[in-house]
Structure formats: C-alpha cells, structure tokens
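Below, a portion of the complex is reproduced, with chain positions unchanged.
Chain naming follows the written order as A and B, and within any one chain the residues start at number 1.
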Amino acid sequence: MTDEVRVGVIGAGSLGMRHCRTLAQLTPAAHLVAVADVNERAARDAASLSPGAKATSDYRSLLDDPSIQAIVIVTPNDTHARIVAEAAEAKKDIFCEKPLGLELSTVDAALAAVARHGVKLQLGFQRRFDRAYREVQRAIAAGEVGEIELVVGTARDPAPPPASYLERSGSIFADLAIHDFDSVRFLTGLEVDEVFAWGAGALSDGSEEVALDTAVTSLRLENGALATVTSSRRSDYGYDVRVELSGSKGMLALGDARRSPIKSYTGAGVSHDFVGSYWELFEEAYVAELQHFVECVANDEEPQVTGADGRRALEIALAAERSVNEGRSVSLVRDS
Amino acid sequence: MTDEVRVGVIGAGSLGMRHCRTLAQLTPAAHLVAVADVNERAARDAASLSPGAKATSDYRSLLDDPSIQAIVIVTPNDTHARIVAEAAEAKKDIFCEKPLGLELSTVDAALAAVARHGVKLQLGFQRRFDRAYREVQRAIAAGEVGEIELVVGTARDPAPPPASYLERSGSIFADLAIHDFDSVRFLTGLEVDEVFAWGAGALSDGSEEVALDTAVTSLRLENGALATVTSSRRSDYGYDVRVELSGSKGMLALGDARRSPIKSYTGAGVSHDFVGSYWELFEEAYVAELQHFVECVANDEEPQVTGADGRRALEIALAAERSVNEGRSVSLVRDS
C-alpha cells in the first residue's frame, strides 16, 4: 500500500458531485484536492466536500498542479477526448466518464498521448463494477450458459436530459446505448462485428439527428451470435436497464430491479416499485469503479476498463449512427 | 370401462350450477339426469344444461329414482351429513361437498350408513385434484424438502358470504379453514395432534360466534412439526390461497397466483393482477374431482378423498372452535 492518491475532479455537475462525494468517502486512500468547473459556484460546492480542496473555473490549473496525481473527467461528452489528451500531456493518471469522445480522430489522438506518456486511463463503464454484472460475466466465462447465441439489452432513462446536455452529448448511441454496447462486450467476452440501427424521435419533433430519443440496434457478434439493444430517453416507471443472454445451455437475465422488497395488494392488483435512477441502481458500482481507479493509481496497476474498451464502444456507437444515416448495416471487422 | 354413470345433483346454488356444468361436459362418461333444489327455478336452470334432465324441489325423489346411480350433494353445510346418510340408505354412490357435516354425531351416523350399504363416498376437497397441490404432495412424499418442520397456510376469500349462508355454514373453521386443515394433512401426509385457535370478528360486530371472520389456528403435527393457518373472509385484492412447507432440506411455496401473465409498468410502479375467485384458481381441480368420482363409480374403485378424510378435517375444525371458546389448546390424539 502506498500513500494517498491526490485527485482533481474536472466537472462538477450532478455526476461530478457524486464522484466528489465518493472520493471524500475513499479517504484516506484518496484525497480530493481540487475541483474545476466553468460554473465556479458548482466547483466550490463540490470542493466543500473535502477539507482544504480548491475550487477553480479553469481546469488547466489542475493539470498544472504538480501535487495532483490523478484527474477525474466528468465534463460534457464533446470535451472528453481533448481533456484526456491534455491530462496525459500533464502526466496525470486519468479516470474519464464515458464516452471517451465523440469521433475517432480525437479519441485516437488522446489514446496516443496516453500511450506516449505512460499514464493510466480508466473509462467510466460503471456496470463492469456492479456485483450482478460481474457475476453474470463470470458465469458466462465459465460456460454456464454454453456458447452465446442471442442477447437482448434494454436501457431506458426516466426522462430526456435538457437540451443543453443533448447539444454536447453526441447521439443517443454515443451517450446512452454505449453502456449497452460495452455490456455486450464485457458480459459475452465477444467482439461486435457488424451493426444495424434505427432511431426515432418519438419524444420530440425529430427534426434533427441529435434528437433521436428511441433506438433499436442490432449487433452481430464475432461468433455469429446476434444481439439487439433497445434504447429510450423516457421511462415513466423508472430507470430500466436489463440484459438477457441466451446460450446453448440456458439464459441469464439481469435487471427488472426493484427499489424495495415491498409488495402492495389492493383491489387494483398487486404492485411494487421500480428502481428510479442510474444512481439508485448503480450506486455501489460507481463507488467501486473509483475505488478500483484509486487502487490502480496507488499500486501502479492497469485499470480493468481500458482506453481500448472506450474506443471500441465508441466505434460501435458511431457505426450505429452511420447505419441510421445510410440505411444499411455497417461492418466493424478490422481487417476488412 | 363401463356404461355412463347417471348422476343426480342436490343443490343448485352457485357451486351446484358449476358442478352441473362439469357433469354436462363429462358426457358420455357421466349423464346428469336430475337436479333438486328447494328453489325449483334454480333446479330447472341447472337441469337445462343436460338434455332431458328433470328438475324437482324434492331431493328425495332423486334418492327414490332407481335409474340414478350417484348423487352429488351441494346443499347448505348443515344438511350434508343427513343427506349423505339418506343417500347411502338409498344405495347411491355419493359425492359430498365439504364439510361432511357440522357435528361428529351426525357425521358418524352418515359414515355408518355408508359403510353398512357399501356405497362410495368422496369429499369435495378439490385442492387434492389441483395439479400444483399434487406436485407438491409428490415432492414432499419423495422427501425433496426433508422432514417437515413448519407449515404456513393462508386462505382469504374476496368477500364474506351472505348472512343466509353463514347461518347454516358452521364456523369459519368448519366452512373455510377446513380446506387448509385438509391441505396440511394431504400435503404433509401427517396427522394433526393438537389445535389452538383464535378468532376475531374484524368485519362485523363480532357479537356471535358464527360471525368470526378472521382466524389464526396453530396445529401441532404428529411428527412434532408446527403449522399455522390464517383465515379471512375478506381480501380486497382477490382470492388468496397459499401454503409454505418447510423441511430440513428446503421449502416449497404454493400460491400467489396471478390471473394473467401481464405486468403493467407506470409511474405508480409495476403492477399485475391476482386470481379473483376460488373458481378461477381451482376450475381444473373442480372438473378433475368430479371426473375422478365418476370414474370411481364406473369402475367400482375407492375415491381418493374418503369419508375418513372428511371426518378428520371436521374434527380439527371443531377442535379449533372449542379452543376459541375455552381459551386453551385441544388435543386430537386418538388414544388420549
């Protein structure tokens, strides 16, 4: 065990605040020493969670601070790749929220910087740290459902994010479905070879591409198995994330999560609640991923969710976008 | 295989009508030839289900009819034992709804007549013909949960029967809980040695014994295992019949039955329906028990649910009533 890891957080929005809170809890392994946000008040609120932490509106001051060892990036999606590159240049270890970027060129530049400077990079695919996901991954790797044949993934957010978020988040594929694309890869251990997608703007006027709020994506996996992922920006009943994985020996299903073990029986039938938000469902996983990152930094070990994972998930998302735009399936097979 | 069994039904209330309908369906194995009810219009309605069937307000004319081989008794509870005795005297094979009677003296007289005339007698504990009950009974007999240690039974009727029914039905133990007492015996294969019960009149003014509409009965089984049965005359959400049987190797639970495999997800949570009536839950079992009776009569075989079963369940119910009245537990051990 080494000393505490001094961490700076860039981005103090809703999820940034949560990461700051987690880092405060990880004391003494981690020490949140600075928070940057263009909204300086938000930066101050987040910094107040850790005694002595600085707040700034200029994230570059964190990169310039030699006492900071690791950077957590929770900024708008369209800035991720650039800040990763800058943080790598500044020799910081990096935890970056998904997606790694919104186009392959900037992502590749970021990855090149990471490689050049030998810093660590962990992507924020928090489901990989959820106990149930890990158990399903283990069971599939152990052959408990046999060879994978069919995967059905579902992700529904309770409500669409504000327009200001959507303007910078990339498509529904790069922002929302990317979690499911990564889950398919993580849970099956298989690469995605081909993508077909349709989107719809059921919740909006549908006039612009970015406004897709409903999508269906078909994936063909390297072993020939098929997958379908449905995505929606609205779910009145809660935050609905599920995945079913069928193989030659059976099926594993994950999800349909309840908030409480209460059932109510009335004349209207039997009812129970449903998990309400990504935080409610994945709170432990969000803590575990930062804990893993801090440990990797402290012990000089490679994180489990790499830049390559982040790039691959983005490739699938971009292929889905292209499929929507061109009305055809898009191949991801590298040597073709 | 022999010829058709000519059946007369005594009692054309709600359940009597259903039995008539079932007998009509069992053609050609069974032939419903006559229906008696003090309400002659009800008798006629039921008789109309079977071409050529007679309707009468005098059930004795069925007993006097030599062409009738078997009698199905669906009259008020306080008449069961007497009509069983009369039907036995008339040499009819008998299917009798539960309970076999409301006091042991008349029941014993009825059983003596049945024995004297060598006729068949089957009790209407329809759950014994339910596929799930049979499967649980089989699993327990095969030792799949090990030695039985604890049983929890639940029975809740959607709504209390009318006062006219309650006046003649005996206590909540003899009328409602008797199904659960029989289920404990059937599913575990164990006799009940001791009974303790409390009742409450939650739904009424509670002024009279017959008005008990809620009850908790503790049973001690012959192997030392304990059981508890809760009974209620009201259940806004449907007809709730469940039983959990725990043994040294695990637990089997039966019930929590839904009407349909539909789930509704809304902002109010996730909801599904619940089975609404005894008929909805046990429709197949009600058909199967009459089919079994008809086959036993046709093939001269002993029915699976005997007069002794009917008497034993009544003994438990009467012990529960006595326990309520005397505020102590009541032993059923025969040699004591």
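Everything that follows uses one rule, which is that a residue touches a chain if its C-beta (ideal position, glycine included) is under 8 Å from a C-beta of that chain, and two chains touch if they have at least 3 such contacts.
No experiment lies behind these values; they were computed from the predicted model shown.
Note on stoichiometry: the full complex in this file contains 4 copies of its one protein sequence, with 2 placed in the shown coordinates.
In this section, only the chains that are shown with their structure count from here on.
A separation of 58 Å divides the Cα centre of chain A from that of chain B.
Within the complex, the chain A residues that touch chain B are 235-238, 240, 258, 265-274.
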